[in-house]
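Accompanying notes for the structure given below.
Only a single protein chain was left out; the remaining protein chains are all shown in position.
Our next item is chain A:
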Amino acid sequence: MSSISRDEVAHLARLARLDLEPDELEHLAGQLDQIIGAVAQVSEVAADHIPPTSHALPVTNVFREDVLRPGLTADAALAGAPEAEDGRFRVPQILGEEQ
């Protein structure tokens, strides 16, 4: 049985704002299923005494002082922007609601 349905892939695609054709959904569902299956092998060897790991290094509390560091000028910041206007990044019409 596959671990991810076509509908779930369609849902994820919608969240990622990807417009996928039906055959692409089918294709990706199969691929994702294989990936999930491969990763799932970890849970076979992970016994109860092994806590889930989110970070590979046993390091905590890496901080910086609250001190200013030079950043970019507006020109430099906008240099790579496809479009800019009045010192701001210009983006196409936003679909959907205000966040």
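In the analysis below, contacts are C-beta pairs under 8 Å (C-beta built on N, C-alpha and C of every residue); 3 or more make two chains touch, one makes a residue touch a chain; residues count from 1.
Definition applied: contacts and distances are computed from a predicted model.
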Undisplayed chain, where the name is taken from the UniProt record, one of "Succinate dehydrogenase / fumarate reductase iron-sulfur subunit", "Putative aliphatic sulfonates transport permease protein SsuC", "Phenylacetate-CoA oxygenase subunit PaaJ" or "Aspartyl/glutamyl-tRNA(Asn/Gln) amidotransferase subunit B": "Aspartyl/glutamyl-tRNA(Asn/Gln) amidotransferase subunit B"
Contacting the left-out chain in the complete assembly, out of A:E21, A:E44 or A:D66: A:D66
Contact footprint on chain A, counting only the chain that is left out: 15-17, 54-55, 57, 59-74, 77-78, 85-94, 96-99
